[in-house]
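Heads up, one of the protein chains got dropped from this complex, but the rest are sitting where they should.
Chain lettering (A and B) follows the sequence in which the chains are written, and residue indices restart at 1 in each chain.
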Amino acid sequence: MGYHMSLSIRLTINGLKREIALDDPRVTLLDLLRERLHLTGTKKGCDRGQCGACTVLVDGRRINSCLSLAASLDGAEITTIEGLADGEDLHPVQAAFIAHDGFQCGYCTPGQIMSAVGLISEGNAGDDPERIRELMSGNICRCGAYQGITEAVLEAQKDLAERNRRDAA
Amino acid sequence: MPLETTSPLPQHRRHGSSAGQPLTRRDGVLKVTGRATYAADNHPDGMLYAVTAVSSIARGRVTALDVEAAKAHPGVVEVLTPANRPPLAHDPDEKMPPFGFRVEVLQDDTVRYVNQPIAIVIAETPEAATEGAALLNPQYEVEPARTGRESGERFDPEVIGIGAPARTAHGDIEAGFAAAVRVTEADYVTPPQYHNAMEPHAVVAQWDGDRVTLDMPNQALALSCASHAAYFGIPAENVLIRSPFLGGGFGSKAILNGPQILAILAARMLDRPVKLALTRAQMYGPVGHRGRTWQKLRLGMDEEGRLTALHHQALCTTSSFDEFLEPAANASLPLYASPAILAEHEGLRLDVGTPGPMRAPGLASGSAALEVAMDEAAEACGMDPLDFRLANYAETEPTTGKPFSSKALRECYAEGAKRFGWSGRPHEPRTMRDESGFLVGWGMGTAVFHCPHFPAEARATLRADGTALVETAGADMGQGAWTALAQIAAEALGLDPDQVELNSGISSLPDGGIAGGSGHTASAGLALHNAGEDAIARLAELATTDPASPLFGAGNIGVVARAGRLHRRDDENRSESYAEILARAGRSDVVGTAKAARDPAVASAHAMYSHGAVFAEVKVDPDLGQIRVARLVGAFAAGRVINPRLVRSQYFGGMIWGASFALHEEAIADRRTGRIMNADLAEYHVPVNADVPSLDAILIPEDDPYVNPIGVKGVGEIGITGTVGAIANAVWHATGVRVRRFPVRVEDLIISREFA
Partner (left out) sequence: MNRFDYIRPASVPEAVEAAAVPGSTYLAAGTNLLDLMKGGAARPERVIDITRLPGLDRIEWLPDGSVRVGALVRNSDLAYDDRFARTFPAVAEALLSGASAQLRNAATVGGNLMQRTRCAYFHDLASACNRRAPGSGCDAREGENRLHAVLGWSEHCIATHPSDFCVPLVALDAVAEVAGAHGAREIPVDALHVLPGATPEQETALAPGELIVSLRIPAEAAAFARNARYLKLRERTSFAFAVVSVAAALEMEAGAIRKARIALGGIAAKPWRAREAEVSLEGAEANPEAFAKAAEMALAEARPSGDNAFKIELARRIVARALTLALDGTPEAMPALPASPFSTTPGANHAA
């Protein structure tokens, strides 16, 4: 028979292993990050998987943290916007978002960036802007920074590919 | 904050100035690393969570709430209802001057619209507060909801929008129609739309005695301090609002709302910090919306296609208990020359939350109808839509005869048309196909928006090390105030922007005015400009009166501030750095201050608008009727451009809003209950990335010596206007179907005879 969990879970968040005592089984990953761990870079825009502002990487895959029960992710590795830069060195996606003005108010931006990082690692878009637009469509930007976002993803992807080539050489 | 620039840099518009450069956002690093702090990111010790329970009826009374069930939920601390809500110092059923609406803060058990707060639950965790609110299980005495044109109460409004007259007449409209050889007339409908900023309205309230600190996204800091102070019976200076970043506003974060007041009240009552963030669904009610309109346009033309009469009527919805009427018909006032123009508004009271200003209030809805009507009139005259607009180009403001402070609309038409390729447009509809067989259509519209100026204040401090601190309580909701305001201040101070620290976004600073009406950069910018000049003047005074300074005695000749030094105006080689001047004077700083407002004499002598022209190409599936905007080209003239990168982004955003208005957005209210059946982001459609394939914004140079001393007009809202009509007109050109109801839906094409 199954067991009632102790409500204690382990997560690796931005490289840091954490033992987390959940106060309530209802806690979503998003509310765990924001309200318990005070990692507020991840944003709540709709809380229903409809806007993408809460996008984080779970075991390397981009997902909506608002529709993930924290308890269910026991053992997972989470990357949030706070874990992307290397100290003061921005991740190429972050730098490209600035260079291409891929945001205005900035509220959807952490989700856009995490989604872009996920998109690039999925490797399904190639350098086709239409595929990037389609695969970034889970992240709503009400300010309408889409053109800059698409350009930023293209450039960051190129940048990352070059880095990988350099590293491999 | 690090600053990055891109190259090649355009020529500086003013000598030695950083203004005009496409600097990247100074808040960019904070925003891409998640370190930009929005209101709901705050978490003071001991904080509680508040969640409102909202009505599911549009009209009636709450007869019962199961407060016991809510309180029995572990973690629930308190439930506020009309029965135990502490008093407020301002009657919420009285308007709060100057812009405040009546609000619903549990003053009684009546319900006036769906999603009105009817209780607020405060708990130790967000989960407990949310479920506590769900357990209240309200019972109602329901009255029939007035949801439509037939059931609502019609009235003649005294004013529309914010203080505009409901009727504006120029010339003799009947004589105008009598003189016409052709008259076109049609009805247009625009739907209710909701701002849906990505950041839900939120507040974290902390009381310390009779002082309160509010972390709250806010477009109007000083006004909001005064209004909140009035509600809580404390002096305005006891309210501190921190709003460094707004996750979008679009007009919905400029005006007080009930849920935030209730959360602040709960924090005082419980003597603990309280956080409230609306759910997405709860944003469809108490925080404003763009009201529905029914518009009628009647245009009379002479033999040459010149307007002889332009009659624009609008029936605009508001709530049952307050008034904000979309000034839609006024869209016909500033744009096209006609000997007779009549704009009239009628009100319709429905059981909805009070509408409010939403990005391009009045002009968005009015322009949508006007620009389609112009297209229809051009068609009736057998004229190209652009030629028709040029034939009716207004050289002076049509209803007043005032000269425009500047108007480079002709250049917008020309450059936009050139970039778009408009001259190749076939006149007849349904004549273009792409290589895949999709129907292709081209349409255009004229864009226009006002140039308001709000009183604002600023302070500029030149520091001993030669850098500066400039301060104004501005608001950056994405338009780029952190960057553009710093550029303006740096220009006035003769410094590079990276030597200028900007403090903003907190109400304790000098009043930065309102971030709305596309007037913030001009208003707060002018205050910063003047404060900077004041600081430089004071510094010059120190130098020119000091015999040890190379500038001694230059008081009458004057000095020029450039690159951190003051130079003698008549001898560039005689100069001294700010740091040297201050050091010798034994000063740690010199402080300049300024208040800025528009010169009333200049204002009354000129008509002031930003202008633009938008060209749209749509593709339409010939069988299925699905529409996609293939490209949008907008050319805009809005005075002096402080930062072309940010301005372009504002235009793009506005144009996407225009596409959204034309093809996507509509709140669907159940006609029986008034409940909004798509109060979310899944079925209330705003454009996603794939909806926006190609955007082009052309920045037309425009020098405006009158609009304000810095020559800046507004760019935040104009992009919507023109675009809606351009897209609708392109759909007509592609399909031959004239849709006069927004958004254009698939069935509007599928069931029409012309489409089949």
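The rule we apply is simple: a residue touches a chain if its C-beta (ideal position, glycine included) is under 8 Å from a C-beta of that chain, and two chains touch if they have at least 3 such contacts.
From a predicted model like this one, the values you see are computed outputs, not experimental measurements.
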Chains in view that touch the one left out, judged over the entire complex = A, B
Footprint of the hidden chain on subunit A, which residues?
-> 1-5, 7, 24-26, 28, 47-49, 52, 55, 61-64, 66-69, 71-72, 115, 118-119, 122, 124, 128, 130-131, 133-140
State which residues belonging to subunit B touch the missing partner chain.
-> 56-57, 73, 127, 130-131, 134, 433, 436-438, 619, 621-626, 628, 663-664, 668-673, 675, 677-678, 682-683, 685, 687-691, 745-747, 750-751
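We take it that only the chains that are shown with their structure count from here on.
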Just give me the whole-number Å value for how far the CA centre of subunit A lies from that of subunit B.
-> 29
As the complex stands, subunit B meets subunit A at residues 4, 6, 24-25, 27-38, 40-41, 43, 49, 125-128, 131, 196-200, 245-250, 277, 279-280, 476-480, 645-646, 648-650, 652-657, 680-682, 686-690, 692-695
Subunit A residues touching subunit B - in the complex, by the definition given at the top = 23-24, 26-27, 31, 34-35, 38-48, 50-51, 53, 80-82, 84-85, 90, 94-95, 97-99, 101, 103-110, 113, 130, 132-134, 136-150
